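One structure follows; several queries about it will come next.
With one protein chain withheld, the remaining protein chains of the complex are depicted in position.
First chain written, first letter: the chains are A, B and C, and each begins at residue 1.
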Amino acid sequence: MNLLHPKKDKLVEAEEKRRDLGFGTQINDPDTRLLNRDGSFNVKREGGGFWSELNIFNRLVVCSWGRFFELIASFYLVLNLIFAGIYEIVGIENLQGADMTSVRSRLMDAFFFSSQTLTTVGYGRIAPIGFWASTVAAVESLLGLLIFALATSLLYGRFSRPVAHILYSDKAIISPYLDVTGFMFRIVNERANQLIDLQVEVAMSILEKQPNGKLLRRYYGLDLERSKVNFFPTNWTIVHPITQTSPMFGLGKEDLVKLDAEFLILIKATEDTFNQTVHSRTSYHSREIVAGAKFSPMFSDKEGAGVVTLDLTKISDIQEVSLSSEYVPTVKEVEIGKQSDFFIG
Amino acid sequence: MNLLHPKKDKLVEAEEKRRDLGFGTQINDPDTRLLNRDGSFNVKREGGGFWSELNIFNRLVVCSWGRFFELIASFYLVLNLIFAGIYEIVGIENLQGADMTSVRSRLMDAFFFSSQTLTTVGYGRIAPIGFWASTVAAVESLLGLLIFALATSLLYGRFSRPVAHILYSDKAIISPYLDVTGFMFRIVNERANQLIDLQVEVAMSILEKQPNGKLLRRYYGLDLERSKVNFFPTNWTIVHPITQTSPMFGLGKEDLVKLDAEFLILIKATEDTFNQTVHSRTSYHSREIVAGAKFSPMFSDKEGAGVVTLDLTKISDIQEVSLSSEYVPTVKEVEIGKQSDFFIG
Amino acid sequence: MNLLHPKKDKLVEAEEKRRDLGFGTQINDPDTRLLNRDGSFNVKREGGGFWSELNIFNRLVVCSWGRFFELIASFYLVLNLIFAGIYEIVGIENLQGADMTSVRSRLMDAFFFSSQTLTTVGYGRIAPIGFWASTVAAVESLLGLLIFALATSLLYGRFSRPVAHILYSDKAIISPYLDVTGFMFRIVNERANQLIDLQVEVAMSILEKQPNGKLLRRYYGLDLERSKVNFFPTNWTIVHPITQTSPMFGLGKEDLVKLDAEFLILIKATEDTFNQTVHSRTSYHSREIVAGAKFSPMFSDKEGAGVVTLDLTKISDIQEVSLSSEYVPTVKEVEIGKQSDFFIG
Partner (left out) sequence: MNLLHPKKDKLVEAEEKRRDLGFGTQINDPDTRLLNRDGSFNVKREGGGFWSELNIFNRLVVCSWGRFFELIASFYLVLNLIFAGIYEIVGIENLQGADMTSVRSRLMDAFFFSSQTLTTVGYGRIAPIGFWASTVAAVESLLGLLIFALATSLLYGRFSRPVAHILYSDKAIISPYLDVTGFMFRIVNERANQLIDLQVEVAMSILEKQPNGKLLRRYYGLDLERSKVNFFPTNWTIVHPITQTSPMFGLGKEDLVKLDAEFLILIKATEDTFNQTVHSRTSYHSREIVAGAKFSPMFSDKEGAGVVTLDLTKISDIQEVSLSSEYVPTVKEVEIGKQSDFFIG
């Protein structure tokens, strides 16, 4: 796609600065979080078509392994029960070798014949004779093959799906940084596989009082000390230095809470095993910020022997630290004009 | 690919401005739509090789689920009939256990033996003996495995195929926008999965009368208020502000119809579950424009509880609105020189 | 990867201009084509490891369908023969139900038992008893499953492999273009699926006589009238205008043949069904150029009804045309200094 538009109208330009990352400016309920900690959105949908909303494949690819196996087992059970019922209707006497001595034994053999057909194991102790039983079995074995093809697809989808398992520190901190202070959080790769070419973007969203007294949600990009690394073998503390040009300058934790500030984190990387692009999102609400703290090192004491050892359980470990006297948070109204147009493509 | 060409000849530059998005300038039948509403093209092909045009895999991946299962069922039926015929030729007496009492029962058992071989269920009530029957069965079971491998491929292809299910409003509208008017349409994600990093491009195609009286199709890129969002959890109204620099400036709906105007929409996004790039295309013909309307909100009344609720059925809901007196559409000849060179890569 | 190197040494810059697309400057045998018509390279390799060179998966994914099924059938046959041999060694009397009346019938039943095990159809007319026969059968059925998993992988790989089926005109032509002449060739999508966002790059490679009399292969990028289109529903004639800045300026067909000119074509596009990037390469040797010709239209006569019809068989149809008197080819030595540095990334 390369339809470039060389000259923008001023009016268009002005509006473009009022960007909203796609959330819109109307979400101004102070209790509404834009982005949940797990990266999902706070929007409910209705009126979509049944099949669109069902979206079985995506759900089965995304759900937990426990739920996945539970669903497969239930499905296997229910399908065999249904087919046992169908064989009963057709007449189980058409299943050669089935034990017809009692209703219970008859239905049991129909059920197990169904399972042997569905999985295509087909021992043959019980085998269909006659048109109808044979037809049902022929349909069931085809269904079994298709279901199995689906299971293979699902398993491959689950395994090969590009996911960034990034651990975020529980809290973001405000900490001394060089001769100023910095807004920081820490990340580490939860998995043993490698992520390369990581890019991080941080945006601050606050509720601003308009001249007409209305609340409007605004978005500010935060400059980072480093927004990109080539490799990510250890932990990485992402730092936004709170200099005079920062939209956070002069704001203390209480001010941020008052402004309903939420810090949106977007990470993009390349997963090294399958060379796929992966994304990770999270947000820190102003209530999840600790002012006056620093992160403890994550390296294990037993380094040496030429190998650096990283302890993942220390990701959220912080120590108290006093902020320099220079950092005097005062409530101030963030001016609309200062909003940086931070995400022109 | 990085063969850059630093200095372009003026002649080449001039020709480059006469870009056509790949449709060519000769499609000037006013009744011919360039792009259908579903994003497909209006071009028929002939003379391609049989296999090239057949393209079974792509068709089976793209077709509807109903058609897919219909084709699989027919294929299964036909293949079993063919093999039943082959076993009849070889001699069904070589199928141990087959019911030879009548032609009908014999052929039936051959048919079901075939299905039991193809699905590899192989109960064994009927089993091949002798060279020819065994050989046919050996070939059929291999074929069964390959067909099943194909089915697995097809199912995975169908499920993992990157598709953007974007709902477009039925009509595009011309609506008041800031202190001018705007050309607008609305989109929403039909599926519950997330699309991120959406980019939208809009081009207007019109039939221009050349100095020599010939009609020539021309293409103009339209500047958008916003052409990119990071997230797409709710609906998005795409706006082209009709300012003085707009190629639509001063054109009313009747003028657009007269010029056979067609608005081509191109959307590119990243699907979040599998992190794949997805495309969506559509077009609005000038006949599908409503001048003097605005979109009704899509949010449900039962918001609250910290969750925004979106009603997908409202995507095309519009309300009448009067356009400002400033917007006085007058027929004017669009000058060729004003055509913006909007899609240099 | 983002290790940028801001300031380049002059020496480095000078050497960079002597780029060679990766072929090197030593390939100066006039009979050696750099790129074959099908896009493959003219380089033989030896000394690679056996497995590296074997590369079974890639070969089976790339080979023709005929060869693919031939290989699968042979493999199935050979594997069953081998296992029949193993069962003979273990003792076919351990295969319950096998016909032991003659050596021939015994080996036949071992062979078919093997095929029934490998495909996991397992009728059970013949079934293993005792430790050794059962063990061999257990190993064979596992092997069968793995081979079948491999076949599924191969089929999916074959089908989902991103390939651009682009038809190139047999000849490149030199044709009148605006007020000069142009080097042209024509392409069309062989398949019914869509290619979007096509990018084309053309480079000319010639053998230049150095001041010391040595022949050196040089590469020049050719500016195109249009190097990119958004859509590709019909045919596309790619044009390099031979203006005064063109490295082809003043060279006739005989001069190009004398200079052993070869035109390397690189195409990059996005396949619309699976949204994959696809590449296509070819080359036109100077012997495959027709000077004084133009391409005949590819549109079918039976257009109308609002649908454009494209006849793929006309891709190479050309008509004779006289070149303007202005185009007077004269042999000239191409100066080294004029070489454009056309492919800095």
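We adopt the following convention: a contact is a pair of C-beta atoms (placed from the backbone, for glycine too) under 8 Å apart; a residue touches a chain by one contact, two chains touch by 3 or more.
Everything quoted here is computed from the prediction, not taken from an experiment.
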Practice problem: Tell me which residue among A:40, A:210, A:230 or A:319 touches the hidden chain in the full complex. | Solution: A:230
Quiz prompt | Interface with the unshown chain - residue positions in chain B | solution = 1-3, 120, 122-124, 152, 197, 228, 230
Quiz item: Of the residues in chain C, which ones touch the absent chain?
Solution: 1-9, 11-12, 15-16, 19-24, 27, 29, 31-33, 41-49, 52-53, 55, 57-58, 61-62, 96, 116-117, 120-124, 126-129, 131, 134-135, 137-138, 141-142, 144-146, 148-150, 152-153, 156-157, 161-162, 266, 276-279, 343, 345
Quiz prompt | Residues in chain A touching the chain absent from view | solution = 72-73, 76, 80, 99, 108, 112, 115-116, 119-125, 148, 151-152, 154-156, 159-160, 165, 178-180, 190-194, 196, 198-199, 201-203, 221-234, 236, 241, 243, 245-246, 266, 268, 270, 272-275, 279, 300, 306-314, 340-345
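The definition used in the following text is that only the chains that are shown with their structure count from here on.
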Quiz item: To lay chain A over its twin chain B by CA atoms, how big a turn is needed, in degrees to the nearest 5?
Solution: 90
Practice problem: Specify, in ascending order, the residues of chain B that touch 2 or more different other chains. | Solution: 116, 120-124, 148, 152, 156, 266, 279, 343, 345
